[in-house]
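What follows is one structure encoded as structure tokens, with my remarks underneath.
For this depiction, one protein chain was excluded, whereas all remaining protein chains were kept in their positions.
So, subunit A:
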Amino acid sequence: MSVVDRQEWDVVVVGAGGAGLRAAIAARERGARTAVICKSLFGKAHTVMAEGGIAAAMGNVNSGDNWQVHFRDTLRGGKFLNQWRMAELHAQEAPDRVWELETWGALFDRTADGRISQRNFGGHEYPRLAHVGDRTGLELIRTLQQKIVSLQQEDFKETGDYESRLKVYQECTVTRILKDGSRVAGAFCYQRESGRFFVLDAPSVVVATGGIGKSFKVTSNSWEYTGDGHALALLAGAPLLNMEFVQFHPTGMVWPPSVKGILVTESVRGDGGVLRNSEGKRFMFEYIPDVFKEKYAQSEEEGDRWYEDPDHNRRPPELLPRDEVARAINSEVKAGRGSPHGGVFLDVSTRMPAEVIRRRLPSMYHQFKELADVDITAEAMEVGPTCHYVMGGIAVESDTAAARGVPGLFAAGEVAGGMHGSNRLGGNSLSDLLVFGRRAGLHAAEHAAGLTGPTGGRPLVDEAQVDAAAAEALRPFSAEGPAPGEEDGRPPENPYTLHQELQQAMNDLVGIIRREAEMEAALEKLADLRVRARRAGVEGHRQFNPGWHLALDLRNMLLVSECVARAALERTESRGGHTREDHPAMDRAWRRVNLLCQLTDPTGGLAATDPVHGQIDLVRETTEPIRPDLLALFEKEELVKYLAEEELYE
């Protein structure tokens, strides 16, 4: 059918955020010819928005910190559902990954003795987050971008071509992972600027596409977060893990409406900001759950003393893990003690002098001033929960970041599942990107190298797959026709309208507090949207056409939303980023259960537009028992709160 341009690489990295860029650096340094492909311009991926910091137990501020403490905090935060080996590798390797950034030119904020400064964050026992003011993500992405450029400069010196070994295809989108039998063989892509299709042939593909927040109405996430990588992996035959766990960050802006959802960084609380309700009360003291009772201050005085003297006082409950704080805010608002625009108050103005606020939280100062006419040095902010991060993701092998079931497919960053269990601690994402981005790149390169010997053995993409992918991508241009079995003459659906309906449904029905009947309603709504999305039509032509791009993204958002809704309906307990009103308690029996989402129709044809059955099957699997020496890092009294009897005495 179509003649499509094809290029051959050893490793293709989908995504140029922290995970993708770190993977590309590792792959290229391991000798693989590496291509990076991303939807926006190079250097503008979602990682750029990260504010607070990178968690790494360097012990620069409190020498009591080490990887074991970080590991413990991570498991507590994730309510012990974490893929423990990932949490272990993450805690062990994060410091090296941060220090390495300095050798590539990063400039973190400093301690008095010239080391990298570290700040407090929710759920972290010690000050642990390396940061640059509140623009840490920008520093991370710029450093990695500049490292990529420096590798290209080396290649230029040697070969006369900047892109001979490492090339960034910016403003291009992958719509299908291509295969040769069960193995990965490449990626089908379109260039946003021209609308032209092309294929990158490669035996290894690293998926590093980030999250899914754009399926929700109120979110801190950017347009890129349409769950593409999750969907690409599913369609390629790889399962997704524990998709019910979606993090609602407790503090997003609530007003004005057009900025609702934009993040207010946790550093505001880490540096001393407090939460109050309309009665002026610091309500978080009422919401300390049993599992955390011994670890948090019981009075405002103690909490306040902790900032100066953390060794003899316990931290204030504003710094509980995010799921706890988000639920508390939700309850306060529901009980009628909210702020005028339906949030609660977050105040730094009475806690620090104005110039300290401006220095420590410059972008927050700027953001509120510019977008809401609020001077945070003089008045409190209004904040409420916003969809922020997905803990669920592609199921991977801990050490290699290889996706389960599809040789040649790797995943790292937010798109990968397991690392954070049921809830991610702040700062643990940026470190995750670096640790597992590197591992994914390395193993992807090794996988490719194993196939490039004299015997060849590189997988091949057949034309039929390319044609099918092209036809799928072109469908929105011919969507005027009636759907099969439908009466003639119905106009095509507007993709923007479909997207808005999807966001509303997910927000209202599979949001922060979940109920069985609502999730069932959500699945029905998703089925309806899926049928209508087949008829999503676009005007104009293929050149930089956002309507068309959105029509294509809808497939991914619908698939991923169905995973979230189905898994959330199945898990009849509350844990981390999954709260069931009808099953409010954490159930130790569920700790041993992973929920895997798979495509119902493994041929990937998406034929299953049947409204009732949907496209996703759920499979239960038992989690791997935590290694005894890691369990020994915890007190028995703590473990009994999380683990089932049999696990304790095994």
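Here is the rule we use: a contact is a pair of C-beta atoms (placed from the backbone, for glycine too) under 8 Å apart; a residue touches a chain by one contact, two chains touch by 3 or more; residues count from 1.
The rule is short, and it goes like this: contacts and distances are computed from a predicted model.
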Chain excluded from display, named as in UniProt, from "NitT/TauT family transport system permease protein", "Cytochrome o ubiquinol oxidase subunit I", "Spermidine/putrescine import ATP-binding protein PotA" or "Succinate dehydrogenase/fumarate reductase iron-sulfur subunit": "Succinate dehydrogenase/fumarate reductase iron-sulfur subunit"
Sole contact to the chain not displayed, among A:D65, A:E93 or A:E224: A:E224
Absent-chain contact - pick from A:E100, A:E397 or A:D587: A:E100
Omitted-chain contact residue, chosen from A:R72, A:R85, A:R115 or A:R458: A:R115
Contact residue for the chain not shown (choose from A:R72, A:R142 or A:R404): A:R142
Absent-chain interface as seen on subunit A, which is shown: 40-44, 46, 48-49, 95-96, 99-100, 102-105, 107, 109-110, 112-115, 132, 135, 137-139, 142, 146-147, 149-150, 152-153, 156, 162, 193, 222-224, 255-259, 262-263, 363, 366-367, 370-372, 494-497, 500, 538-541, 543-548
